Structure formats: structure tokens, C-alpha cells
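Up next, chain A:
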Amino acid sequence: MTDAEAGDAESAPSEVDRAGDVWVFIEEHAGDVMSVSWELLTEGRRLADDLGDDLVALVIGEDVGDVADEAIARGADRVLVADDPVFEPYRADPYGTQFRALVEERIPSIVLIGGTHTGRDFAGRVAVPAHAGLTADVTELDVDEDGQLLARRPAFGGDVLATIVCPEHRPQMATVRAGVFETADPEPEREGDVEAVAVVVEEADALTEVRERDVSDTADITDADRIVAVGGGTEGELGPARALAEALDAELAASRKAVDEGWVDGARQVGQTGKTVRPELYVALGVSGAVQHVEGMNDSEVVVAVNDDPNAPIFEHADYGIVGDLFEVAPRLTTALEGEADPEEVLQ
Partner candidate 1 sequence: MTDDADATERSEPIANPSYDDAFDAIVVGAGLAGSAAAVTMADEGLDVLLIERGRYPGAKNVFGGVLYTPTLRELVDVTSAPVERYVAEKRFSMLSDDDETAVSLRPGEWHDPPHNDSYTVLRGEFDRWFAEQAVEAGAVLLTETTVTGLVREDDGRIAGVETDRPDGTITADYVVLAEGGNSLVSEGADLKKPERAENIAVGVKEVLEFPERDGVIRDRFRLSNDAGVSYHYFGEGAVGDAVGGGFIYTNEDTVSVGLAYRLSDAAGSQPKPEQTLNAFKSHPAVAPLLRGARTVEYGAKTIPEGGSESVPELVHDGAVVVGDAAGLVLNNGVHLEGTNMAVESGHLAGEAVADAAERGRTDEAAFRSYPERLEESFVVQNLERYGWLMERVETDRDLIFEELPHALADAGAEYFRMDREPKEKHAEEARERLFETVGGLRGAAKLAYRYRGVLR
Partner candidate 2 sequence: MSATPNVPNVDAGAPSAENDTLEDRLYTVRYDDPGESHLDVKIPGICAEGCTTYDCIDVCPANVWREGDDGVPNIAYENCLECGSCRWACPKGNVEWTYPTRGAGVSYKKG
């Protein structure tokens, strides 16, 4: 239902009736697409099928033709592309103005946005002009019988799941953290319609100017099978953790404390303001186990915790716990894994 059908004349159809389609914002930087966008396209496909609506990928950037094609392969029925140098690199005001123009006449029913820094920056900016209902950090999505989005997110520190609804306003917007949903494999032979939309923004209108940008490719811990996470207990000394991660062929991840202290890059942060991971094995070294952290790693299959504080909350969320100094335990684990006899073991 691309544009509003002519409703009956006297009562103009409410915003809810005119809205249709599920949109997913595809976040890319210089053509490099964030994995969370593909995750949301897979989830968006499911919601669109439940609603009997189209799944629309929204791509705003420069030279993003092949991003649009990949979006079709990954399930989009249609792609709206705003392609212009003004959109590279990402800036809130040009993207906001362009989104507003698109939404003016084709009101999407649902808009899904990745909960990255860029995604949150964008969502806050566009929710206002669209007078949309915006729910942040959603962990579950569903639609009820009359097509209303049910966005569930942890409230009160994570031990309660609140269902947020948006009865009278469209679009219903939600930001979702990386790793919450899984990505389906692309189907190259899928067909879809790519529409190049009018670009309504010029550089002269821009309110901000990106003067420098130094960005390396971001580690993607969301689909790692094994993870070694470091927390405040490491006091910044990550040698033993890196060695253990190597021995386990695991990705290094971190609690917010380790990221705030600057020991680990933010892209490796697990938790409410970081990523959600679901590895087979999650080893937490010196992680206290704050609720906001547990929220990001609770889907792990097997959780191991090493902490010298027997009361650390992490032990409540671990299958196996070793109460001890990680600077002793981690090296012994590494040597044991590399097949040599554990020296301590021999002496006992």
C-alpha cells in the first residue's frame, strides 16, 4: 500500500489507517553496512509478512547502489535510496530533513533502526518531526491482531519486560541493539524495486560539518561463538585475558566499566548500552555482573565467571564459577588449554 488509498471523503482517514509498510533504516558508512541493519531486515521481513505489508529498506548515503541491491537480496520488497555526497559521512540534520520529506506523504507503519550511536542519533532526530512513538533498546518485537507493534524492552534494571505500544501515532519507531536478532542468509536471486527518491538537502543547509573522522573497521562480537569478557576486576591489565581468548579462539569483549576506563574499544562492549551476544561459551574475567551487563550476555549457552569477590552478582548468572584471582586463574586455564600439564595441578 504505497500511497494512501482514497478513504471515504468526510472523515479523513486517521494516521493509523493511512500508514503502511515496514521500513528498516540501513546504516552504512562509506558503503560499509552495519550488521545490525541486516538483522533488522530479517526481523522486518517477519513483521511485514505478519502484517501483509511491504518491507522497505531506506538507504541514505553516497554511491550506495550496491547497498540497495544487497538489501533486496536480504529480503526487502522495495528500497528507497537517497544518494548524494551531502549524505557522506552521516550527519543528523541532512539525514533528518531527507527522512522527513520521505515520511511526509508515505507514512510507514513501523520503522526499525539499529541502536548504534549513529542509529540513536538519527532516531531521536527523526522521531520528532514525524511525531512518531519511539521506543529505545527493544529486545522483542511482535504485532497484534489489529497490526499494532508490540515493542518489549527491559525496564526497572532488567528484571521486568515492559511492552510499549503506540496506539494513535505513526510511524511506530524502535531502536534495537546489535545482536538482538539473527541475520538470515541473503537470496541473490530475489527481485525487488529500487526507487531513487528526490534529494531535498543541499550542503548549504547543513548545520554541521565533519572535519575529521578516524574510524577503523569495527570488531563484530555479536556473532562470535566464544567470548572472553573483561571487567573492572582486571584493573586494565588485559594480558591474561588476551592470552586466554587466543587459547580459546574467542573474541575479546568488555563490560561498560572496562570501556569507560578506556581499556577496550566501545565496539566490544556487551550490555544495555553495548551489544547483545549469544556465544556458546562466555568467560567473564573480573566482571562484577551488573544487571545492565547481564542483559547483553544472558543468551550465552554456557557462562563461566572468574572473580575474587564471592558475592559478585555475576556468579548468579554463571554455570561455572571460580572464586579466585583472575591473574592466577586465567594463565593456568590458558596453559591447560594449550595441552601442557597445569603446573599447579601437578603439585597438588
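By definition in this document, a residue touches a chain if its C-beta (ideal position, glycine included) is under 8 Å from a C-beta of that chain, and two chains touch if they have at least 3 such contacts; residues count from 1.
Per the selection procedure, all candidates are chains of the complex that A comes from, given by their letters.
Keep in mind that this is a model prediction, so the values were computed, not measured.
Enquirer: Taking the stated C-beta criterion, I'd like to know which one of 1 or 2 contacts chain A in the complex.
Expert: The touching one is 2.
Enquirer: Considering only the defined contacts, which chain A positions touch candidate 2 in the complex?
Expert: 309-311
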